[in-house]
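A single protein chain has been removed from this complex, and every other one stays in its place.
Chain naming follows the written order as A, B and C, and within any one chain the residues start at number 1.
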Amino acid sequence: MSEQQAYEPKVVAFLCKWCSSAGSDLAGVSRIQYPPNATPITIPCTGAMSPMYILSAFNKGADGVLVSGCHIGDCHYIEGNYLARRKMHLTMELLKFIGVEPDRFRMSWVSAAEGAKFARVVTDFINDLEPLGPQDKLKKVVAND
Amino acid sequence: MTKKRTGVFVCHCGTNIAATVDVAKVAREMADENTVAFTQEYVYMCSEPGQESVVQAIKDNELDSVVVTCCSPNLHEKTFRDNAKRAGINNFTCEIANIREQCSWVHNDKAKGTEKAIKISRSVVRRVNRNKPLEAIAVNVTRKAMVIGGGIAGIQAALDIANAGIEVILVEKQATIGGRMLQLSETFPTLDCSQCVLSPKMVEVKRHPMVKLMTYSEVQELNGSVGNFQVKVLKKPTFVDPDKCKICDHCTEVCPVVVPNEYELNLNARRAIYIPYAQAIPASFTLDENACLGLNPVVCGKCKDVCEAGAINYDMRPETVTENVGAVVVATGFDLYGQENMPELGGGKLEDVLDGLQFERLISASGATKGHVLRPSDHKEPKEVVFIQCVGSRDPAKHCAYCSKICCMYTAKHARLYKKHVPDGRAYVFYIDIRSGGKGYEEFVQRTMEDDDTLYLRGRVSKLYRHNGKVRVLGTDTLTGQNVEIDADMVVLAQAMVPSKGTTEIAKVLKIGRDKDGFLAEAHPKLRPVESVTAGIYLAGAAQAPKDIPETVAQAGAAASKVIALLSQTTLSRSPLIARVRPSHCTGCGMCVDACPFIAIRLEGGKAVVNEALCEGCGSCSATCLRAAIDVKNVTQLQIHEMIEACLA
Amino acid sequence: MINIQDIRDTAKDMLAKGEVRAVIGYRRGSRGMPAEPAFITNPEQAEELVWDPTCFHNLSLYLVEDRKFLAHLNKTSDAPIAIIAKGCDARSIVVLLQEHYFKREDVYIIGVSCEGTGVVDERKLAPHLNGFQATKAVFDGDDFVFTTAEGEKRLPAREVMADRCLECRNPFPKENNVVFGEDRTGRELAEPFAALARFEAQGTGERWDFWSHHFDRCIRCFACRSVCPMCYCDECVVDSITFPVTPATTAEEKANRIRWIERSATRSENITYLMTRAMHLAGRCTDCGECERACPVNVPIRLLNNKMEREAREKFGFEPGASVGGPSLVASFLDSDPGDFIR
Partner (left out) sequence: MEKILDKKQVDAWVAALTDWEVHAPVLEDGIWAYQPVSGAVRLNHPNTKQSPKGFAFPQREIFFSFEQIKGEPPKLTQIMPQAARHAVFGVRPCDGRGVPRMDKVFTDHVDDPYYNARRKNVAYVGLACNKPPSPNCFCLSVGGSPVSTDGLDVQLTDMGDRYFVKAVTETGKTMMAAASSLFAEPSAADKKQLKQIHADAVAHPQRKINDPDGAPAKLEASFDSPLWEEMARACIGCGICTFLCPTCHCFDINDEVQNKAPLKGQRVRTWDNCQFPDFTMHSSGHNPRENTAARLRQRVNHKFQYFHKNFGMHQCTGCGRCVSECPVGIDIVTVVNKVTENVG
């Protein structure tokens, strides 16, 4: 297998604007290197994280989905991450239930001050995804049956 | 509907982006997007010519929306939105794609970095395609401020704001304002009396017509947003009417209860009814409810009996008041890192081992020993005193990683003051480095070493223990490589500064961020050092980071000026990115009402209705709604859906 | 023991007095068995009402239809509708009330307790009937008695009862205006979530093999959604069967619906549909089991809903349809919610 074809996990990273996106900015300012596989989408708050986004990302071929927000108690919107914690728990359990590898979905709390942690979360996630190979369970197949 | 015409402007940021992202390729790929009518790359998009070219391109190409792919939106979103407005289009149709902090700076593989930059940019282009022109929401401003914390930072901020003619409420948790500075004896490098410089300011606070002082009070809840906060404050009962109290002291003479005096850092005791210091403001006694035998004339009631002024009232009850303010300054100060964290240095259990603040009280004329240096164990004058710097500071493995900044200076001050009180005494200072940057600071340390013959030993102390009525200090002088053993009469530890307990609590109440060490986080370390991440909440003093008095006063002034600037406006604009209901899809189930942290949604005629003044745009409603009947403007589910698609294309 | 005549008399009486505008109940189907939904509006028709082991339909669905119908006519309810509700059905009504779908006074709940039994599972019944078709079913103590061309067939209810009834924890409709039958809450016919626990004991690979097989089989006829009283959305977010259009709906809005999934009944799309449905039913599904019963290709949909139900119960202490006025599962939280999965 040539270098170009080597498996590169595709990850969508949903980051809350106030903590984790700011934390990823800090990782940038601190020039902490981490794998480029996770494409960030900034959302106002993890509370705005609809389970549909996760299902949709897998449907569109994501190998992994990361959701990251403020630590409990630090939510800019007070309660958003509490609501997210519950919703994401249910989503994760359902994914595991149907036989999606648990490592395909990850959630983390990364504060605006935790640039290094953000880099570590992404690095760990990519490392955990690599042995799983491409996600084709939920991915849309376009050919005729 | 005419087709969208988006312009994409790709910034090189010198080599900051261009070194690891093929910017030309990003621009080419974006040109392939259906909605993109114009692309351009430039070495510094945020430079004057860069900005001008954006404005010109919008006009020349009749663009209706803009994506600038550059650094974090925290830095230049406003810049480019202003440019969009200048070019005659709506500023909310301009978005930033962050390909620097989130891409070029963290990846060094150019091919992969470019690929990611393209995905990020594409997702933002797709988002912008569905952005609606919005107008910022104008809200009236409550021309009143609140300062939380009555130390020097809070006092200074309150006075500066009040002097600008703006009403200010100063909330202090303890029975008096003055904070840590009131506990100090003299201040470096001038050695002027701390209380003497502070007291006039305290009195000014008390007398200022624009300042409302609330001592023995705690902030419990904060709602609303910049310009219009509602703050719930709990006024704890002092059981003494400050207007009637004559501070005659008769009550303390009869009070039968003795408890450790926290204001004197437990170096002496106080009664259940007490006044913290002679200089206390308000000048009134306070009855400690927890220590008192029962607030009940049948049980005790002695203080009430002797109070000629009739100031004592056992029926006072806690009271919660809600104050409406437009801005808040947080100045909740610091604590010292607890000695219990340092088991090798006695863990706070060794007699005659004090921390820096206790030593301040020991040598303060108003302190427990009336200014005589007497060691606590036997009230004898200590002849050999060891001062240890960096206790808990600069120790990332076990304690605090940071430098507490003021310990070098106050230790030097302590050594000098000690020599002044005990001329035949001997002072030793264990240090790692001497950090004495500041006006007159280096000279001050030099004088301590030379004039006062203080022995500075470079090295750490490994152990302290009691030995023959003294404290044995085991350390190393790393300059000579010799082990050092000193039997000291007293040891003073320059414990690290940590955010006060109140700071930790208030951060939660105000929902403002803290940094990794627990200090309040500023919005930007360089450019917005006195603002919290929450608009309208400002920071002052050691709650934000260790700092000395002049720095604290300067920061308090800066925070005050921010407040004054904010409250000088009659209206503020709020982000219009708030929730919007699609009535056709809403069934009135009320889940969004339950999920909303801001009580901004109500049901009306079987449909959800958003209160635009209260909605903060967090989107919890939208993620909870089962039928996509509520969305945050310009961050709609449709937009996120298309962004997901773009990220995985 | 429930005497159907009591229910009929109650219905007849209320209709005669005009206290309710209709009674939604069960009557014999065109083939005798199973029963089918009945919409009784005049007192004489009340004699058609039946109560037998084939009354599986969750009739609260028709309260939803009624509200939609009234809304379409721009009318409000002038008198309540009476509805016959089993334990699970009554809890569905409670969820609908929690979600303000209609007002409590708009519905008159005629509760019927599934005393010692529940309803029959026709798939379990078929092998017992030697290829004959049953035309009648009656409760008889712990047995069901079926009538076929061969004669009467008595079967222990447990053997042919629907799994959800065996596992039912709340066979008594607590929310009611009038109730028939004894409260037998606590009758434990089978371990709740037993099938779920067995399924979960398998590894990731086995679970996926099971589900991918079933996801492939779904034909997206949407019977599961159509039969579910909780799936009352005018537009389903995953696959629109309709699009609520008002005079205020803009052309842009019409043109820009989110296509979370395609209409193709392929595995990926079926997964997204069924998973979204399970998510949307979390904390709302009262395990009436109608989705699984209606499924023409036997996709074990109930297992997904059960999983969500048990997570809600064990992790969040949440019981769907427990009381009117309670919060909904995903719009509320507790400090004690599990968070160890978060890094």
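Keep in mind that, in the parts below, a contact is a pair of C-beta atoms (placed from the backbone, for glycine too) under 8 Å apart; a residue touches a chain by one contact, two chains touch by 3 or more.
Since we're looking at a predicted model, the values are computed, not measured.
Q: Taking the complete complex into account, tell me which visible chains touch the one left out.
A: Taking every chain of the complex into account, the missing one touches A, B, C.
Q: Write down which of C:Q5, C:T246 or C:S323 is the residue touching the left-out chain.
A: C:T246
Q: Can you list where chain B touches the absent chain?
A: Spelled out for chain B, the touching residues are 31-34, 122, 126, 642, 645-646, 649.
Q: Tell me, which residues in chain C touch the chain that this view leaves out?
A: Given the touch definition above, chain C has residues 29-31, 34-37, 39, 57, 61-62, 69, 72, 123, 133, 214, 217, 219-223, 225-227, 240-243, 245-246, 249, 254, 262-266, 290, 293-294, 296-298 touching the missing chain.
Q: Contact with the hidden chain only, please: which chain A residues?
A: Answer for chain A: residues 140, 142-145 touch the chain left out.
By our rule, only the chains that are shown with their structure count from here on.
Q: Building nodes from the protein chains and edges from chain pairs that touch, which of line, ring, star, complete or other describes the result?
A: The chain contacts form a complete graph, every chain touching every other.
Q: Could you grab the centroid distance between chain B and chain C? Build each centroid from C-alpha atoms only and quote it in angstrom.
A: Those two chain centres are 54 Å apart.
Q: Once you find the CA centre of chain A and the CA centre of chain B, what distance in Å lies between them?
A: So the centre of chain A lies 30 Å away from the centre of chain B.
Q: Could you grab the centroid distance between chain A and chain C? Build each centroid from C-alpha atoms only and quote it in angstrom.
A: 35
Q: Give me the residue numbers in chain C that touch at least two other chains, ranges are fine.
A: Residues 237, 260, 330-332 of chain C each touch two or more of the other chains.
Q: For chain B, jot down the residues that touch at least 2 other chains.
A: Touching at least two other chains: 595, 624, 637, 641.
Q: What part of chain C is in contact with chain A in the complex they form?
A: Within the complex, chain C contacts chain A at residues 200, 204-212, 215, 237, 260-262, 266-269, 271-272, 275-276, 278-279, 282, 304, 307-308, 311-312, 315-316, 329-333, 335, 337-339, 341-343.
Q: Quick one: in the complex, what on chain B touches chain C?
A: 1, 130, 582-585, 587-595, 603, 606, 624, 626-628, 637-638, 641
Q: So in the complex, the part of chain A that touches chain B is made up of which residues?
A: By the definition above, chain A touches chain B via 8, 10, 12, 18-19, 21-22, 24-29, 31-36, 39-45, 47-53, 56-57, 60-62, 73-80, 83-84, 87, 111-114, 119.
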